[in-house]
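Every protein chain except one is present and positioned as in the full complex.
Coming up: chain A.
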Amino acid sequence: MSVSTLDTPAPSANTRLTAALPWVAITATLIVLPLLFSSNSMISTLNYLGTMAIFALSYNVLLGQTGLLSLGHGTFFGLGGFIATHAILHMADAGVSFPLPLIPAIGGFGALILGFFGGWLASGRGGMPFAMITLGLAELVYAAAALFPSIYGSEEGVSFDRMDLGASFGMDYGPTVDIYVIIAVWFLICAGVLYYFSKTPLGLLTNAVRDNAERIEFLGFSARRVRMLAYAIAAAVAGVAGSLAALNFEIMTVNEMGATTCMLVLLMTYIGGTKHFFGPVLGAIVIGLMKIWLSDISPAWMMYFGLLFIFVVMVQPAGLAGILMDGIALLRSGSVGAQAPLLGLIGLAGAFALTGTIILIELAYRAGLDATLGPQITVLGLPLSTASVLSWGLGLICAGGGVIAMRPLFDRLATLRHSLSKGETA
């Protein structure tokens, strides 16, 4: 039997083109973004999202690819940042000229070495022991940081001036957009390297360890070695992300490698979707924007954050990327027209449920935490009051009605899809 469908050593120009397409699109997006959002604060937001996207991609090497739940990945983000910070400070002191855009390579390399060591300690087994050891290591490093104020700074951290290394590549690194260029290029490098890595023999073995770590031993490989290498590679890229964060903010604090950072990267990666290569990028963007924008307009932003996490875990374990893929599959199925009325109703019910939930949460926060601000509050343009039964009733009816209407609608959708798929085969 012919197996011409298998991957052949020389892929045709056509398949190469389709494989390159997403990368071209990403590069184009990275070029267009600063032109569309040119204000300083917007560029600063983009810079933050870029570093988080790299960080989340590195975490998915462990979570999605190797099936390892690390609770201490923030450590390498922080350590990479501190290595970069001290590299800049020392080189500026010594008067050495070194191009600033290459500083993340130093942070990444340092994190790689530390990652090998950490991986050697943590990777004896997967699952719970791995998670616990990484948590322990992270706490250890965080606690030890307090003992070395000359390295990690005290409360206020270690700050530097990124212009101290001088100009290079035609940029003096004063304006935020110069840092955007550095972050965008490093994003392309890191995403490219990690994508390539996922296709190499070691990348394949990381998947095998995720699926069945024992069997890989009976094929001649050491699962421990695979875990350790994956851990070191993830650490290196996290170190690059931490270095970029340092360049962006010109300061590094111990908090950057604390438990909050470790949790944040886990949530971003999981919510984005661990099963698709670019899922974590999506998660980093959504969570990053929520953190920046939502925290400005609502005191309850952490609450929404948690609700989103629960929603994703319950509805689609493949994350936002999974929901997106489902949507694309639906559009391609050709039966959107038949499903549209029902989907519209489900969307409407969902919007009602969401509106009601937001009203209730905002009212509850105003009645509790922010009671000193008075009972009057405007939610989504609606003038409400914590003292009014009507306001609470509106929230309850919207939320309750939306949720109650959802179930029969989904049942109908399932029936419709069933009959549609039957019609296809007939």
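Here is the rule we use: a residue touches a chain if its C-beta (ideal position, glycine included) is under 8 Å from a C-beta of that chain, and two chains touch if they have at least 3 such contacts; residues count from 1.
Basically, contacts and distances are computed from a predicted model.
Novice: Under which of the names "Sulfurtransferase complex subunit TusD", "Branched-chain amino acid transport system ATP-binding protein", "ATP-grasp target RiPP" or "NADH-quinone oxidoreductase subunit G" is the non-displayed chain listed in UniProt?
Specialist: Hidden chain identified via UniProt as "Branched-chain amino acid transport system ATP-binding protein".
Novice: Looking at A:93, A:214 or A:296, which makes contact with the chain not pictured?
Specialist: Missing-chain contact among the listed residues: A:214.
Novice: Just one of A:97, A:154 or A:200 touches the chain that is missing; which is it?
Specialist: Among A:97, A:154 or A:200, only A:200 touches the chain that is not shown.
Novice: Using the touch definition up top, pick the residue from A:40, A:154, A:222 or A:421 that touches the left-out chain.
Specialist: Of all options in A:40, A:154, A:222 or A:421, contact with the hidden chain holds for A:222.
Novice: Taking the full complex into account, what residues of chain A touch the chain not shown?
Specialist: The missing chain touches chain A at positions 1, 3, 5-9, 11, 196-197, 199-205, 207-208, 210-212, 214-222, 225-226, 229.
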